[in-house]
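A single structure is presented below for examination.
Then we have chain A:
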Amino acid sequence: MTYDIIIIGGGITGVSIAYELAKKKAGKILLLEKEFLSAGSSGSCAAGIRAQFGSEFNIGLMKLALEKFEVLAEELEYPADRIGLWQGGYLVMSSSQPEWESLKARVIVQHRLNVMTEVLTPGEVKYRFPDVNVDGCFGATYHSKDGHADPFYTVFAYGKAAERFGVEIRKRTEVTELVRDDQGIKGVRLADGDTIEAKQVLVATGAWTHHLMKTIGLDIPLWGERHEILITEPVERVFSPMVISFSLGYYIQQRPHGSFIMGLPPEQKHRWFDPAQFDISPTWGFLERMSDTVQRILPRFKGLNIVRQWAGLYEITPDSHHIIGPIEEVPGLFSAAGGSGHGFMYGPGLAPIMAEWMLGQSLSYDITRLNYQRFAKGELVIEPAVVG
Partner candidate 1 sequence: MIDIDGVPTERDLKNSAPSEDRIRRKPVALHECYQDIPCDPCVYSCPVNAITMKTLISIPEINHEKCTGCSACVAACPGIAIFMVEKKDEDGFVTLAYEFVPLPAVGELVDGLDRRGCIVCEASVSRVFSLPGIEKKTKTTLVRLRVPPEKVMEVRFFRRRVQA
Partner candidate 2 sequence: MKKEWHVYLACDKIARLLVSLEMNLVCFQTLERRWPTPLRRIKIHPILTFPPKPKVQFFFEGEQMEGAEGEPIAAALVANGISTFRESVDLHRPRGFFCAIGNCSSCLMVVDDVPNVRTCIVPLHQGMRVQVQRDKGVLK
């Protein structure tokens, strides 16, 4: 059986692109997932959504994503309380004068693009968010439309909607290698040895992308890195923003469910290219560092009980941006991976554009600079506002 398009990977990127393609009647589409939808990085992430980036390119793209999130439940015909979009804002804290200056500089860019971020002095932060400890804070920026959505249900909602539009989703089906010939991509080979042919193949496998591309001799500069998160018991909502610091790396937020979710970047950064190296077991060091951090930043919540901690993989690229679009060496092969910790928030924004790209239509937002070729040309896309 031949498909028009095979999508590998059942995370936010894979399912959202599958949905957008099917909506555009792109033909017979098959989505392959080796475990279950959202089993990889999408299901492990903190699921924050923000437009407070530093580069025009990112701010514009995230504005699209935010707008998409706002109508997602309606569009996908999924219960809004499950997708759980919570726009409680992101409170970006500074911890040094230079950082504060650069945050303010970014706000100017954001305002130009109609992302109306507020600039708050420590006193204003204290007044607006009395629970936040502003010791050592030089000021903060706040954008009220940033927030959070449930990563599981968002992926499930896309999956359901995609199936309604005719996408075939096969779970527990592992792709072991890509199949190509001189003309271009031919299809994929599964763990059980079967080969499925397709005219186009999209690899949306996050940290596993490097490994899969390697099976046809491509060397994609994308690696996995362990990041850890913990979550507390739920309590009634008392705190709305995601408190975040780019320099110190922490992010802390109360989810709509009531639990607090928080994370810190790893102390030791590994570059894992091979899935055999992937280690997402949690560490006690994180628990200690995170408890210290939250007690310092939000002292009121120090009595909360921790329910669970876990780790997942960031999929990192040299410039912390997606590697997205056609792989020119292999006609018919596309990649959409490498969110570097932002895959979930970008997903709904990127998907329609990526679908246009795969179908040869004109792009409604120019994302061509995120193509794989940028590394060969040395045209990296630099973004200053990232965690970790």
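Candidate entries met the following condition: all candidates are chains of the complex that A comes from, given by their letters.
Criterion: a contact is a pair of C-beta atoms (placed from the backbone, for glycine too) under 8 Å apart; a residue touches a chain by one contact, two chains touch by 3 or more; residues count from 1.
Because the structure is a prediction, the values reported are computed rather than measured.
Comparing candidates 1 or 2 against chain A, the one that touches it in this complex is 2.
Listing the residues of chain A that touch candidate 2 in their complex gives 233-236, 238, 258, 300-301, 303-305.
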